[in-house]
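I'd like to ask you about the structure that follows.
Left out: one protein chain. Kept in place: all the others.
A and B label the chains in the order they appear, each numbered from 1.
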Amino acid sequence: MGKTMNLTLKVWRQKNAQSEGRLETYALQGVDADASFLEMLDILNTQLEKRGEEPVAFEHDCREGICGCCGAVVNGQAHGPLRETTLCQLHMRHFNDGDTIVIEPWRSRAFPLIKDLVVDRSAFDRVIRAGGYITVRTGSAPDAHAIPVDKEEADVAMDAAQCIGCGACVAACPNGSAMLFVAAKVSHLAHLPQGRVEANRRVLNMVAQMDREGFGNCSNHYECEAACPKAISVEHIAKMNREHLRAALKPAGS
Amino acid sequence: MRPRGFGAPPGRKNRDGHMASNLTALVKRSLVKKQIVAVTGIVLVTFIFGHLAGNFLIFAGPEALNRYAEKIQGMGGFLWVVRLGLLAAFLTHITFTIWVTLENRAARGERYEVRNTLGNTTWAKRTMILSGAMVFCYVFIHLNDFTFPEKVGPSTVIPGVNDNESLGLFGLVWNSFLHPLRAGFYILAVSLLGMHLSHGIESVFQSLGTPLGQQRPKLLKISRIIGFLVALGFSSIPIYVIVRHYTIGAGV
Partner (left out) sequence: MRLDSKVPAGPIEQKWTQHKFEMKLVNPANRRKYTVLVVGTGLAGASAAATLGELGYNVKAFCIQDTPRRAHSIAAQGGINAAKNYQNDGDSIYRLFYDTVKGGDYRSREASVYRLAELSVDIIDQCVAQGVPFAREYGGLLDNRSFGGAQVSRTFYARGQTGQQLLLGAYSALMKEVQNGSVTMYPRREMLELVVVDGRARGIVVRNLLTGAFESHVADAVLLATGGYGNVYYLSTNAKASNATAIWRAHRKGAFFANPCFTQIHPTCIPVHGDYQSKLTLMSESLRNDGRIWVPKDPDDPRHPNDIPEEDRSYYLEETYPAFGNLVPRDVASRKAKDQCDKGRGVGSTRMAVYLDFRDAIERLGRETIEARYGNLFQMYQRIVDEDPYTQPMMIYPAVHYTMGGLWVDYNLMSNLPGLFVAGEANFSDHGANRLGASALMQGLADGYFIIPYTMADYLARVQPDRLDGNHPEFRAAEKAVAERAHRLLSIRGKRTVDEIHRELGLLAWDKIGMSRNRRGLEEALSEIPAIREEFWKNVVVTGKNEDLNQSLEKAGRVADFLELAELMAFDALHREESCGGHFREEYQTPEGEAQRDDERFAYAAAWEHQGDGQAAVLHREELTFEVVTPTQRSYK
């Protein structure tokens, strides 16, 4: 056991999208500094359940920073104070004994609240659906070595492809914009020769869907990059801007 | 509540990659709106640089400045083309930024109870619409002060200088800046402009998709330096007028 701490939590509780929400205050004693943030919430929930109260609903799954389920705004920062870290990988040693911690859900019109800290991020799926893929039928692929790929381009593609779809970029953006998420996918595929073939169509359709979902516009605050647990660079947003410009200027049928 | 699921497949039109050739649909795209703001921004920044360079002629004395002003006035029809072009760029810039800002407000939805920056946004970035709006308001004052008035008459005369003859635009500017409120407003406005540009210039590159890679932090710095220099450059004029007036005087 490492050192322990006492905390005051202010957690957003809201029954559902229709009802009013508010910050509830809970005192939590003896939290191990080596516990993760979600384990700290587990401890809170155990206490609540034992009292017969409903536990705080929050999404989580892999608890190793890759599934993209978890996420909350902690003291005004998406995924909390540590950079390149999902909430599940944030450990309590980064807080101090006696701290008050305010925990809120992702807030954005495109992510309607479901309950407590759980929001609906299905807008992301619909954006991917609109074109975030390479159209290739199973079994029709040529040999993997048929198309050599510049290593540096492949590395940039991988940088972008690391996106876990957690939504922190949207939550952190003052405009509730999904540019980093969409750009990561556009850029990933645009950097690979396999993805170039339908690059124009992809970027036009994905951006159109992004807009339809009600995400905001990018005004280059770059808070998304700072909040991104995978440190995806806004360079990819520039790439998407470029791709979109080129695609939009290309006359139909040419 | 039902999970929103994935909806029905969209119709043929949406799936058509070339729908964007429809111009109205195109300008509604978030990215395109920002690119229009960027392009009009370039036009305005170019004007500002030119304007600043012209303004510096004040340091060369009344003759140089007035000759420059007359040359511009003498362009006739072309001047109006430029003016209308600028006006169009300005209005487009404003319309689109307001549009974008309203959409962004709506997209944000419910506010956070506690909000902290993660370190990348700045005051200048968050207040673009405000600094822009204030600069916009000041432009009317500015036009009213310097562009619309006739460049003759008492307001262009600096008492005791050049036998109390009209000093044209030079005199107008000189007298105007001796007025502390006007000088103060001017400095405030150009400082806001500088702040606006410190993010605006960098933003132009990003919105138009310039690949920057490792150079990105450098661009951020350069953008801030330019913003600062623009503010400093414009501010130098009222300061120069005031300092010179009360030291060696306006006499040439």
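Quick notes on this one:
To be clear about the criterion, contacts are C-beta pairs under 8 Å (C-beta built on N, C-alpha and C of every residue); 3 or more make two chains touch, one makes a residue touch a chain.
As the structure is a computational prediction, the values presented were derived from the model and not from experiment.
Only one of A:L38, A:A78 or A:V203 touches the chain withheld from this view, namely A:L38. In the full complex, the hidden chain is touched by chain A at residues 1-2, 16, 32, 34-36, 38-39, 42-43, 46, 48-50, 52-55, 57, 59-69, 84-85, 89, 91, 93, 114-115, 118, 120-122, 124-125, 128-130, 132-145, 147-151, 154-155, 157-158, 161-162, 164-165, 188-189, 192, 194-195.
Methods note: only the chains that are shown with their structure count from here on.
If you average the Cα atoms of chain A and of chain B, the two centres end up 35 Å apart. Against chain B, the residues of chain A that register as touching in their complex are 10, 12, 16-17, 23, 73, 75-78, 83, 102, 104, 107-110, 112, 114, 120, 122, 125-126, 129-130, 172, 174-177, 179, 198, 200-202, 204-205, 207-208, 210-211, 214-223, 225-227, 234-235, 237-245, 247-248, 251-253. Every residue of chain B that touches chain A in the complex is listed here, in rising order: 1, 3-7, 10, 14-15, 17-21, 26, 28-35, 100, 103-104, 106-121, 125-126, 128, 199, 202-203, 205-213, 216.
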